[in-house]
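A short write-up of the structure that comes next.
Now for subunit A:
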Amino acid sequence: MPPSFTVDLEAGFRGLIEAAGLSPAASRLIWLPLPMLLVLVAAVVGVLVTVWLERKISAAAQQRIGPEYAGALGILQPMADGLKLLVKEDVIPARADGLLFTLGPVLVVVPVILSWLIVPFGQHLLISNVGIGIFLWIALSSVQPIGLLMSGYASNNKYSLLGGLRAAAQSISYEIPLALAVLAVVMMSNSLSTVDIVDQQSGAGILSWNIWRQPVGFLVFWICALAECERLPFDLPEAEEELVAGYQTEYAGMKFALFYLGSYINLVLSALLVTVLYLGGWGFPLPVEWLASLLGQNIDAPLVQVVSATLGIVMTVLKAYLLVFTAILLRWTVPRVRIDQLLDFGWKFLLPIALVNLLATAALKLAFPAVFGG
Partner candidate 1 sequence: MPPLADLTELIVFVLLAAGVVVGSLGVVLLPNVVYSAFLLGGVFLSVAGLYLLLNASFIAAAQVLIYVGAVNVLILFAIMLVNKREPMADAPGLGLRRLLSSGVCAGLLWLLLRVAYTTPWATPGPTPLGEDAVVRLGEHFFTDYLLPFELASVLLLMAMIGAIVLARRDVFASDIGTGEAADQGLIEKARSPLLIEKTRP
Partner candidate 2 sequence: MDTLAQSLNAGAIAPEAAILVALIACLLADLAGERTAARFVPPFTYLGLGTSLVLLALQWNQPAAPSFFGSFLADNLAVAFRAVVATSTLLSLLISWRYVERAGTPVGEYASILLAATIGAMLLCGATDLVSIFVALETLSVSSYLLSGYMKRDARSSEAALKYLLVGSAAAAVFLYGTSLLYGVSGGSTDLASITEALTATGVAPLSALALVFVLATVAFKISAVPFHQWTPDVYEGSPTPVVAFLSVGSKAAGFALALRLLVGCFSAFEAQWQLLFTVLAVLSMTLGNVVALAQTSMKRMLAYSSIGQAGFVMIGLVCGTQEGFSAMVLYMAAYLFMNLGAFACITLFSLRTGSDRISDYAGLYQKDPLITLALSLCLLSLGGIPPMLGFFGKIYLFFAGWADGQYLLVVVGLLTSVISIYYYISVIKMMVVKEPQEASDVVKSYPAITWVQPGLQPLRAALLVCLAVTAIGGVLSNPLFTWSNQAVEGTPLLQSLISQGPSVPPA
């Protein structure tokens, strides 16, 4: 055990197994799938919670009660929904392209789930601290439109095709300001790694979060993230009044469930990334070191470390769900934009704003290296 104790689950777990007499290779083999499974489970649970929130909040916004019989306050309702989709008949339309029809939803979901690789819940609490971190997420999210186009095309239905095209157009238009907003943050932290980005925001608690240094970037990122998730007011691809349900029109059963799951996982993921990029990640609004010294505890003590790690996870999830709450509230209170307004807004407003933001960040970084990351 290292002298200053940190919560490193991998080392702890493998130490435990190796103590039981297994070789390091075997312990590694056993460890490898665990975080992935854990994050997968976390993502799915996150989706269930989000769906429940969506139902409850929409009900509140419309002065209804919402689900209430399945479990206390209806918290089991999303499970029931999922179960229903699971056992529904899987219909492939007669003149659809079966192969692409099946592959489409998969291509939509897989990149989103893969992106969870880089979401940190604590200093060592992430699957892989890859150096290209946030860039990996941007790259992976650009694969999604292919899946959307594929399912739109394979459905052999004009609404589906239009929905797919709209989804792809929207996705590639909003990816650019999104990437530029991320770039401004990356410029300040001198690293693409999500852990470094969060570390750079620690120090002075809430005051050192990026949202104060990047208010414009934060807004641009959040708007683009909503557009990437196809959330209202940007849910053009599935605008039911115009396109029935867009690229999802012909889907039923588990394949539809994949789309559904994908969009909600993406929402939670976006909220988590906003947390990481702008809201200090796992950081507590007050510096943990300061709190520990206030309570007269050594920050390196095992107990304090465990408490602070737990606090980190709680903080990350809390911040993310605050954002999810905002997104849901937006969905049920804001009207939908038109497709031309959407594209105009993306190309003619967000893109220049994001570019100026990037330039301003670079200038501020040169002028005040202490504040904007030297």
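The set was built so that all candidates are chains of the complex that A comes from, given by their letters.
Note that contacts are C-beta pairs under 8 Å (C-beta built on N, C-alpha and C of every residue); 3 or more make two chains touch, one makes a residue touch a chain; residues count from 1.
What you see is a predicted model; the values in this text were computed from it and never measured.
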(request) Have a look at 1 or 2 and point out the one touching subunit A within this complex. (result) 1
(request) Provide the residue numbers of subunit A that touch candidate 1 in the complex, in ascending order. (result) 24-25, 28, 100, 130-132, 135-136, 138-140, 142-143, 145-146, 149-150, 152-153, 161, 164-165, 168-169, 172, 175, 192
